[in-house]
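With one protein chain held back, the other chains of the complex are shown just where they sit.
So, subunit A:
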């Protein structure tokens, strides 16, 4: 089976966010594989172990994205592809990324493409479905179980807490939700092997794309931090009094009761 994973690097979840000149400060930030993409990598490896084939991890990013690709290789992926847009594109959006991936995938004959259901930074969840649509294959988002038997694919999809049991067939694109699996940590031998696994680097030029073909359809005009919240009030005194005070505050000050 020809399995692909779409991967994005994101800020570590513990990273503090600072903004200057309408941009997120990224100097010295720690990056990780987007946590939802980690489920995708894990699931790809599990499906390969069950059905054979090859796992290729693809990212649209910059030079530094190699680190997260190597981590995915250390987990057990076979090959990695870095589509480096650093020198060609200033600001991309989900249209940009999906278009680049579409062009990359056009001659690939993928059986299964896995992605995270959302990236924890920009959190739009668009790229997976956009890519599937442009490749003309079905997609199922927020999956929590995946079972493949021949060409038949059985999926559990999380729909705001309900579970849909869905049947479809290969090729398909799925986006992974928490609960699908427990991603493994790369082993030491895995890390050693990952250094020698193939990592192909492409630029949009190699995909015969011009800058204007992938020009963003949306503009980010500003980024700002939420207004600093006034320090909350921790009530004091006997619990009975605190509860009375709380209800009075909610009713009279906050006016939510």
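Keep in mind that, in the parts below, a residue touches a chain if its C-beta (ideal position, glycine included) is under 8 Å from a C-beta of that chain, and two chains touch if they have at least 3 such contacts; residues count from 1.
Operating definition for what follows: contacts and distances are computed from a predicted model.
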TODO: Mind telling me which option in "ABC transporter domain-containing protein", "Electron transfer flavoprotein alpha subunit", "PRC-barrel domain containing protein" or "ATP-binding protein" is what UniProt lists for the chain we can't see?
DONE: "Electron transfer flavoprotein alpha subunit"
Task: Sole residue of A:59, A:84 or A:141 that reaches the chain not shown, by the stated touch rule - done: A:141
Task: For subunit A, the residues touching the chain missing from this view - done: 11, 13-14, 16-17, 19, 24, 93-95, 98, 120-134, 138-142, 158-169, 177-179, 216-226, 229-230, 232-235, 239-240, 242-244, 246-247, 249-251, 254, 256-257
